[in-house]
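Mind having a look at this structure? Questions to follow.
Only one protein chain is missing; all other protein chains are in place.
Should a chain be cited, it is by its letter among A, B and C, assigned in written order, with residues numbered from 1 in that chain.
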Amino acid sequence: MNKQTFVASHQKVNSEIVVEKTKDGSYLVTLDGVEHVVDAHQYEGGTWSLIIDNSSYDVELELGSESESDGEYTALVRGSVVGVTVQDERRKRLSLQEGTASQDGPQTITSPMPGKVVKILVEEGQEVEENSPVIVIEAMKMENELRAVKSGTISKIMVSEAEAVEGNAKLLIIS
Amino acid sequence: MNKQTFVASHQKVNSEIVVEKTKDGSYLVTLDGVEHVVDAHQYEGGTWSLIIDNSSYDVELELGSESESDGEYTALVRGSVVGVTVQDERRKRLSLQEGTASQDGPQTITSPMPGKVVKILVEEGQEVEENSPVIVIEAMKMENELRAVKSGTISKIMVSEAEAVEGNAKLLIIS
Amino acid sequence: MLKKVLVANRGEIAVRVMRTCREMGIQTVAVFSEPDRAALHTRYASEAYAIGPAASAESYLRIDKIIDVAKKSGADAIHPGYGFLSERAEFADACAAEGICFIGPSSHAITQMGEKTLARRTMIAAGVPVVPGTEQAVTDLESALKHAEEIGFPLMIKAAAGGGGKGMRRVFEASEVKSAIETAQREAQAAFGDNSVYLERYIGNPRHIEVQIFGDQHGNIIHLNERECSIQRRHQKVIEEAPSAFVDPQLREKLGAVAIQAAKAVDYVGAGTVELLMDEDKNFYFLEMNTRLQVEHPVTELTTGIDLVREQIHVASGDKLSHLETPVPRGHSIEARIYAEDPQRGFMPSPGQLSFLRQPGGYGVRIDSGVYAGYEITPHYDPMISKLIVWGANRVEATQRMDRALSEFVVNGVTTNISYLRRIVQHPAFAAGDTQTNFLEKYLDDESPAPSSTKLDVAKISAAIRQYEFSHELANRMVTQQGDSSTGGLSAWASNGRRANLRGGSYE
Partner (left out) sequence: MLKKVLVANRGEIAVRVMRTCREMGIQTVAVFSEPDRAALHTRYASEAYAIGPAASAESYLRIDKIIDVAKKSGADAIHPGYGFLSERAEFADACAAEGICFIGPSSHAITQMGEKTLARRTMIAAGVPVVPGTEQAVTDLESALKHAEEIGFPLMIKAAAGGGGKGMRRVFEASEVKSAIETAQREAQAAFGDNSVYLERYIGNPRHIEVQIFGDQHGNIIHLNERECSIQRRHQKVIEEAPSAFVDPQLREKLGAVAIQAAKAVDYVGAGTVELLMDEDKNFYFLEMNTRLQVEHPVTELTTGIDLVREQIHVASGDKLSHLETPVPRGHSIEARIYAEDPQRGFMPSPGQLSFLRQPGGYGVRIDSGVYAGYEITPHYDPMISKLIVWGANRVEATQRMDRALSEFVVNGVTTNISYLRRIVQHPAFAAGDTQTNFLEKYLDDESPAPSSTKLDVAKISAAIRQYEFSHELANRMVTQQGDSSTGGLSAWASNGRRANLRGGSYE
């Protein structure tokens, strides 16, 4: 089977994308019903070089999650950073179920790097809006505000002010 | 055993070199009876960074033969290219025997890259001095003279003028 | 001439100084903290000495350790770079006490200029215009509030020992004074070991203009024209350029004269910078004098043709200035600071390993960097990756070149501000020279714009082909053709090397 159908998603909009490898090593890619001839190679230890219908692109393609099979990618294309998810049909259905579940569950705010807790801006039980500041961490000589990733209630605070924290340390949970 | 003795050779001059790894990860290296404290790491995908008694060196170290255990290295040290061989005592004795044998045997001149034979400057049976030109290969738009690697007799010529040759093609043998 | 210079710094500026030393045939000595064993300055120097753990207070700020290394290595001079000990008078004194040449001004000049309230008084005495404010550091809230009422709102609270935007806060009304002073004091204490702060009138949306000056030991002081550094985020310079599009030759002469006046007031020797605030009517006020090389010194080098580090070394050796007249600025130069930080997350630092690095090249492009592919940006220091400096025959050409060079710059493994920088130099307001210090707030969202549909298609096609190959496990065939063989026999998919958190994209 050298033809495969995927669902490519960006900001909740899905496109059907069919990839077929030709005998000469290039690809026929049909995206939203439009066919493209694509010559694709990896050079320079990883950079993708694509010639799509004679247009040339260097693309940095990085995995957006730990698992290869999740199909989450961040692509750097001519200066723009674009997040896309590419999954085959079966996988897509699965991740939709998981995805909905995990969005609703409690979210843990972690420290992005080693530092010191300067100020905790919320209390346990307090309600917060998505994107509102919840805690201030000093790291690399700068104070950095961390924000709520979703609206909800502060269910737990694991650190106290002036405490030193490691990178990835759990700071607080929003339910 | 975290101490090992090698023979390091450069242009037929041998030195004894003892390497001992210390608990903090650095090395005690005794070369020709002089002890050095050496901090050595590989960075940048391979470049060696050495701090030898507080002097800092970046060293590019490349294997000079296919086999790791031959101990043949080419080192780039502050702009100088230095060939050294480092072997433990047992290996050293072995390679000396081999080495002597191979120096005396017939030597094959090979084409360093794909090209065309422009001119053969010798005939079979002819005696040649080490370093005298024996054949001219055109490659990359330039004519290149290949020279005799040792003094001896041309025992065989495998190509003819105007013939296209591959990289590493055998051209002639000096006995 | 000096024979061996210890560079009491790290990162790009240490490498910058060592490069000129190497050109001049001068041996170099690096000092490095534990995590900086792998740093480029440690590898680049002729000699390298460990001086302690990551915390600067235990390594790069330890005068005793550094002087010890200088003596042990036989260095005859110390270059302090910027930051760290570069503006500590006691460091200059310690060098002098040991007979080591300090490549910088006298400790007297450092003291006069280093303590901001003293500098203000000195400048007032020298007839240099200053922003109205307190002449002494404020010590208690009560007097602070009194001063605040006199000065009027909005006003600035600034660290007396400060620089670089640390320990600086803008205050709009009396009720904010207390918390702003506390934050500023906390930051000032952490950054400079001194929590003194003072108050100053806030100049609305000024330009940040600074004048490079240079003095020698024979009493000559010249200026080397201005730089404009108005594009700032939270008082951190982001884009710097020379000359300023806002300054004409007459104004340049006036600025230069004032800067020389300021420098002469403290018998200045070596490279220094007089920072000024300039309002829309081209009134300007003394802000502070930095008694060291600036981060942005390359834009002056590229428009004057003078290697400022070489000049520093000559002046420290007792030579006269190479130029006794100010060169007319030639063409235009712009610097952009490439940081490992995430514009989408409040410019949070993004430490990590640079799994891939491609720096730009070609005509008019200069890279000053202390990193390499595989290097890890640690959380211990400024997350700067590189300074990208361009030169062009005029401001338009320089701006276009900066955008082109940024387009070639690729860093994987950490999130960077590269696309944010491109949005700055592509902005019509930048082209128009409408560059007040509120430029970023006024013109730039932190959110990057949505990708074009073509780019989105390219991203989808790339990812689909990648996913296709992954699921077909045809990986090995792809690698052999022309791929970097440093992955050895490993499949490209199995290699983690280029997998990293280039963030900023939004997943479905």
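Descriptive notes on the structure:
Going forward, contacts are C-beta pairs under 8 Å (C-beta built on N, C-alpha and C of every residue); 3 or more make two chains touch, one makes a residue touch a chain.
Because the structure is predicted, anything quoted here is derived from the model rather than measured.
Contacts of the undrawn chain with the visible chains, over the full complex, involve A, B, C. Here one chain is not drawn; of C:R22, C:R121 or C:K282, the residue touching it is C:R22. When you scan C:D93, C:D307 or C:D434 for touch with the missing chain, the hit is C:D307. Note on the undisplayed chain: of the listed residues C:L141, C:A174 or C:A393, the one touching it is C:A393.
Take chain C: the residues that touch the chain left off the picture are 15-16, 19-20, 22-25, 37-38, 298, 301, 305-307, 310, 322, 330-331, 353, 355-356, 358-359, 361-369, 372-376, 392-393, 397, 400-401, 403-404, 407, 481-488, 490, 494-498. Interface residues of chain A facing the missing partner chain: 39, 41, 43-46, 49, 51, 54-56, 58.
With the whole complex as reference, residues 2, 4, 6, 8-12, 15, 17, 19, 21, 27, 29, 31, 36, 38, 40-48, 50, 52, 57, 59-64, 68-69, 71-88, 112-115, 118, 138-145, 147, 167 of chain B touch the missing chain.
To be clear about the criterion, only the chains that are shown with their structure count from here on.
Relative to chain C, the most remote chain by averaged C-alpha coordinates is B. Spacing of chain B relative to chain C, judged by their CA centroids, is 46 angstrom.
Multi-chain contact residues of chain C, defined as those touching 2 or more other chains: 486. Multi-chain contact residues, meaning those touching two or more other chains, do not occur anywhere in chain B.
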